[in-house]
Structure formats: C-alpha cells, structure tokens
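Shown here: the complex without one of its protein chains, the others still in place.
For clarity, chains are labelled A and B in written order, and residue numbers in each chain start from 1.
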Amino acid sequence: MTLLLPLAGALILSLLRLPRRVQGLVGAGSILLAFLSGLLMVSSGGGPGPYPFAAHGALSQPGVEVQLGTWLAAGTLRIPLGLWVDGLTAVFVLVITGVGFLIHVYSLGYMAGESDADYGRYFASMNLFVAAMLLLVLADSFPLLLVGWAGVGFTSYLLIGFWYTRPAAVVAARKAFILNTVGDVGLILAIALMAARLGTVDFTGVLGPAGAAALAAHPAVATWIGLLLFVAAAAKSAQLPLQAWLSDAMEGPTPVSALIHAATMVTAGVYLIARTQAVYAASPAAAAWAGDLGALTAFAAATVGVFSYDIKRLLAYSTMSQVGYMISGVAFGAVAAGVSHVVTHAFFKALLFMAVGLVMHAVSDERDMRRMGGLARRLPLARWGFLAGALALAGIPPFAGFWSKDAVMGGLLHGGDLFAYALLALAALLTPFYIFRAYYLTFGGKYRGEGEVHPHASRSLQWPTVVLAVLAVVGGIFAVLLQSGWGTALDPGSMAISTVLALIGWGAAWSIYRGGDIRADAWTAGALGAAVRSEYGWEGLWQGALVRPAHGVAAWLLGAWEGRAWPAAQSATAAGAAALGHGLSLWQSGLVRRYALSMFCGAALLLLWALVR
Amino acid sequence: MPVGLPFYLALSAVLFVIGGLGVLLRRDPLVMVMAIELMWNAANLAFVAAARHYGDMGGQVFVFVVITVAAADVAIGLALTVLLGRTRGTLDADRLKWLRG
Partner (left out) sequence: MLTLLWALPVAAALAIAVSARRGAWLGPLASTAALVLALALWSRAGSLSVATPWFHGAYGSLISYSLGLSGLSLLLVVLTLLLTALCGVAGLRYGGAFVAWLTLLGGAATGMFLARDLVLFYVFWELMLIPAYFLLVGFGGAGRRAAAWKFLLYNIGGSVALLVGVAALVAFGVTMPGVGVGPISAAGVPAAAVVPVAVALAIGFAVKTPIWPLHGWVADTYAELPAPAAALVGAVQSKAGLYGMLAILIPMLPGGMTRLAPWLIAAGIVSALYGALCALGARDARRVLAYSSVSHLGLITVAFATLEPAALTGGIVQMVAHALFTAGLFLLVGMLEDRLAGPVDVRALGGFARWAPGFAGGLILLGMAALGLPGLAGFPGELLMMVGIYRYSAWLAVLAGIALVLAAAYMLRLIQLVLHGEPQSGAATRDLGGGEKWLLAPLALLVVLIGIWPHPIPQQSSGAVAAIEQLTGAQPAAAAAGSNQGGNG
C-alpha cells in the first residue's frame, strides 16, 4: 500500500497535464499519504519502540511478510514477488517518506520558477524515485530489491539531468548511471552466486537459518557474495572506488540533492549491508573490506571537503564521508549504530541542503563560497538552519549527529577494526572543521559577491527547514531509542573521545575562520589544494584507464574491423568467386576443335574407367 | 588365313581414329564433316562384322539406323558449312568462334 501511492502519483503526473497547484498537491500529497500509511504499517506490526529484529545473524522472523505470487521461475529457481516488513524496513520507510515529504514541500517553492511541464516532470520523477526506494526496502527477495535498486538509479539519472540543456548536468547524470550500472552488475552477480550455491534468492532462503548455515559452511562463497554486494553498495552509496558520481551529481536541483544524495539513495547501500548481516557475519574478510573501504572513504572525502570552494560539492563530499561511517558501521556489525546514523544524517544533511538552497536562491545560484559571506543578517533562517545542521554534523552533543556518529565509532572501537576506527576518528576531526569553515565563510564577514542578495523564501521553503532544524537538534532521541531497542548500549568512553574530537575540530575552524575573512582561507589555494580538490586526480585516472580506452577500442573496431577488415573479407570472397568464374569461362573459347578434344578425352576416360571396373 | 572378327574391328578402329584425327586436326568444316562421316562408317563396319561373326542380324539392322542418322547429320553439317561460308566469309573452324562461353 505504502508503495503504491507515490507510484500512482508519478503516473498521474507524467501522463496528465494538470495545473501547477494540482501538480504540487499530487506530488507532495502522495508522499504524505505514504508516510501516514507507513506509520500505520509500523504501528500495526511490532508496536513502537523495540522492533522484532535480530541483529547480527539470521533475520528469521520478519515482522510481516506478504507474498503476492511468483515473479519468475526457471528450473529449480523460484523468485517470489512479495513484501517484507521488519524493524529495519520500518525505519527506512519512515525516513524515506517523512523526510521525503518535507523535501517535496520544499520543492514546491524551490522549483516554482520552472515551466509547468517541467514542474510536473520534476514531481513525477521525484514520486517515481520514492516509489522505487520504497520497493527497494520493502522487497522480500534480492531480484525484487534489484528492481527497486535500479529504479532508484534510473530516477536519479532523470533528476540529476533535470536541466538537460546544461551539458554539465547531462554528463553528470550519465556518469552516475553508468557507475550505478556497475553496481547493478555486482548485485546481479551476487544473485547469480546465491542461486548457484544456495539455490534460492529470497530473503528467507538466503538470510534465514538455512542460508546462514550454508554460508557458514562455505566461507569462500560468503566472501564473494559479500564483496559483490559491497560493489553494489559502493556504487549506490558513493564509496570508494565507485564514488566519482556523487560530487558531479550536484548539478541537479538542490532538493534533489537533499533527497537523493543525503537522505535516501546513498543510504540504499547501507540498507543492503544491514539486511545481509548473515553474509558478513559468515565472512569476516568481506566485512573487513567493506568496513575499511567505508572508513577510508569517510576520511578521504572529509579531506576533500576541507579544501572545497563549491558549497554544494562540499556537502556532497560530506555525504560521502558520513555514508562511509554508516557503511563501516554496518559492515562491522554495528547495525543499530549505522542505521541510526542514517536517520540523523537524513535530518541534518537534508537541512543543510535546504539551507544552501535558500542561500543559492538569494544569490542567483552562486555556489562558490569565495563569493559569499556576510549573509547572516540577510538570511537568518538559512543561517540558523545551517548552524543547526553543522552542529549536528560535527557531532557536538547534544545535537542529533553526535548520538549516532559516536555509536558507530564506539561500535568499531570495541568490536571492529582499529584501522577503521582511526580513520573515522580522523574524519571526526575534519568534519567539524570543514563544515564550520563553510559556515563562517558563507555567513560571516562581509559579502564578497557581485550581485544583489535577494532573500526571498516562500512558506513552502521555510517551514520544512524549520522542521528539520528542530529534528537536527532533538533527533538524537530517535537514534538513542533505535539503539536501545536493538540492543546497543551507550558507551561513555567513546562518547567522551568523540566529543573532544568534535570540539577540537570546531575550535580549529573557529580560530581560523571566525571573522569570515576569506584571506584566512588562502592556504587552500595552491597546488596541494588543487590536487585535493580534483579528488586526488581520480577523474583523470578514471578517464584515462577506462573511458578513453573504451571509446578508443570502439573507434578501432568500427574503423579497422567494420570499416576495413570485414568489407575486405567480403570483397575478397566476391573477388574470389568472380575469379573462379572467370577462370572457368576461359574454357568456353568458342573453338570447335577444342570442344571436340575435350569430348574425346572425356569419352576415353569413361572407357578406361569402364574397362578397369 | 581366314579373316576373322579381330581384323575387321582393327580396321574399324583405324578408320575411326583417322576420322577422329581428321576432326581434331583439320580446320576446314567440310573436311571435318567428311571425317565425321568416316567415323560413322567405321562404326558401321564394326557393326556388320560383329553381326556376321555372332550371327545376330541386329547389327546389320542397326547399320541402317546409323546410315540414316549419318545422312541427316551430313545434311545439316553441309548446310551449316555453306551458310557459314556465305555469311562469315571464312571456312576456318578456328575463326568461327563467336559462340564463346
């Protein structure tokens, strides 16, 4: 049910031509209804608070499973069509629809400048996205999850490239889709592995007691499945080595970034790994790879954020970094911590994007922080919203982010990889630094831009920001409830360390940037800064190693093979046939005596043959 | 010594070969027709000799068939030769080669 509403919304919007207000109503309204039905679903299931969910191991008892029939069957493999609801699902459904609804409302105002057709197209795509994401978390088998998974990738392609007349947006959308396809292939291969070795691809089969036993018996299989699943998760969640698309994805409208690249799509990878705990429990090797790469991403992305000038890209790197926390957490088994960070991150990251959206609307879509500044008095809502988000992101208690981020780090400190913990701790130092650098440069000091500042924010832009700001402040409650409900205790030692790290980072930023003076930022210019900003040359590497060779091979095949080799072979065959014919035709000389000679010879041969027999 | 079948067949073979060589080596269509006629008659000789030797009159009957066919063949051959000579002006088989393949 929850699923169908946004889907219906998408269909209505794409097929009918409606007046603008109705479009907005349908678009946002469908998500609101989805949220309400999600609440209904949750409350009728396992009750509030502790959900029936066994962390670390077999998900043997779903809260509710709804079987709708067989999707596909071949030989002994049967792929069911059904839905699966448990605690993990419930959390994600509520976040997707709840935060999604707020973002839709925000979009009503943000996208008001678009044409009617584009306005409808926007909401249709957004609704389709939410529908796909819901399918992803509600699916009861891996292939069905893949349908939602790819649907999310497809709709994000539509949304990143929303302003398709802009070449940068088009390229970004394509890059995102192709990297996501690599992830999809990883998931397909994982499914193939499951089908081949475990004989089943639905959740009960793979993650239930039978599957867990099989995985434990064949750790190599579990490792490969785990690695392939991580490839998929890395693509979707923008982790190394498939992370290149997220920063470019900022070409899309800001609410798109808020929804897709803060709250939902990038967390799909986290969901996947959280869901498949049975696999990672059976294969510490795969868990280590996933967790370490997640932590490495967390750190590396944070470093790039420190040097960024483009405020949206900075938030993108921040997302990459925070999702690295989540992935690392769930990979090493701190599922409650990782998922609670999904929740809080949705709050504060969406809030940050909304605030940035307000800023961009006011300064004619300028994104470079060097041309901002002094906006605190002109844009108070943006300023306070950004501040709330920054405090949450930085992990300063008692704001929302602290509770979840620290839980992840605590989980790693005690249960996981110390290498990963160290990376996360370093990132925890850098995060407050870069976000407060952004805050001070954007809102402090004097305005450095060229145009006028036009603060205009309709109510649709304002009140979601306010709601999210409140959630960023008090949302820690959800995190704590989640963790306690799923059996994770609070860890004072780790909390202390995290607080200290956060305060140090903030302090450093405050001391350098508090005046909002751009000259304090001069150290980010220069060769080191440029190298870091280019993601350490990653794009060049990617292009040189993969993209250009692929096009090169394509051109070679078309030129040398299709253009020359095959036609040459065809011509040679034709020429050969013609030559044969020509040669044979020499016999037809028209000379009677020669014909007579050949007749005689033939007759003689026949006679000889008859005599010999 | 009585002249037996082998001698007649040998004569027939010699005549046949002479005729054959005539067809192959002479260029005048008229001479080629005559050589073909010689080959027909060589065969006739072989038929008659064999009929006489085996006592089967079928051979002699067949000679009549051969003579008839040979006559028809000569008629057509001579007609073609005359027409070719009239229209093409040359009676050299090597030059009469417009029916190339």
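A few remarks follow.
Assume contacts are C-beta pairs under 8 Å (C-beta built on N, C-alpha and C of every residue); 3 or more make two chains touch, one makes a residue touch a chain.
If you're wondering where the values come from, they're calculated on a predicted model, not measured in any experiment.
Although it is left out of the displayed model, the omitted chain contacts the following shown chains in the full complex: A.
Among A:Trp71, A:Phe419 or A:Trp463, only A:Trp71 touches the chain left out of the display. Residue in contact with the omitted chain (choice from A:Gly24, A:Gly87, A:Gly100 or A:Pro143): A:Pro143. Of the listed residues A:Val474, A:Ala522, A:Ala550 or A:Leu607, the one in contact with the hidden chain in the full complex is A:Ala550. Interface note for the absent chain: among A:Leu418, A:Leu558 or A:Ala578, the touching residue is A:Leu558. Counting the whole complex, the residues of subunit A in touch with the unshown chain are 14, 69-78, 117, 121, 132, 143, 146-147, 149-151, 154, 158, 161, 164-165, 167, 170, 173-174, 177-178, 181-182, 184-186, 188-189, 191-193, 195-196, 550-551, 553-555, 557-558, 561-562, 566-567, 569-570, 573-574.
Here, only the chains that are shown with their structure count from here on.
Between the CA-based centres of subunit A and subunit B the separation comes to 97 Å, rounded to the whole angstrom. Per the touch definition, subunit B reaches subunit A in the complex via residues 20, 23-25, 27, 32, 93-94, 96-101.
Listed in rising order, the residues of subunit A touching subunit B in the complex are 585, 587-593, 596-597, 600.
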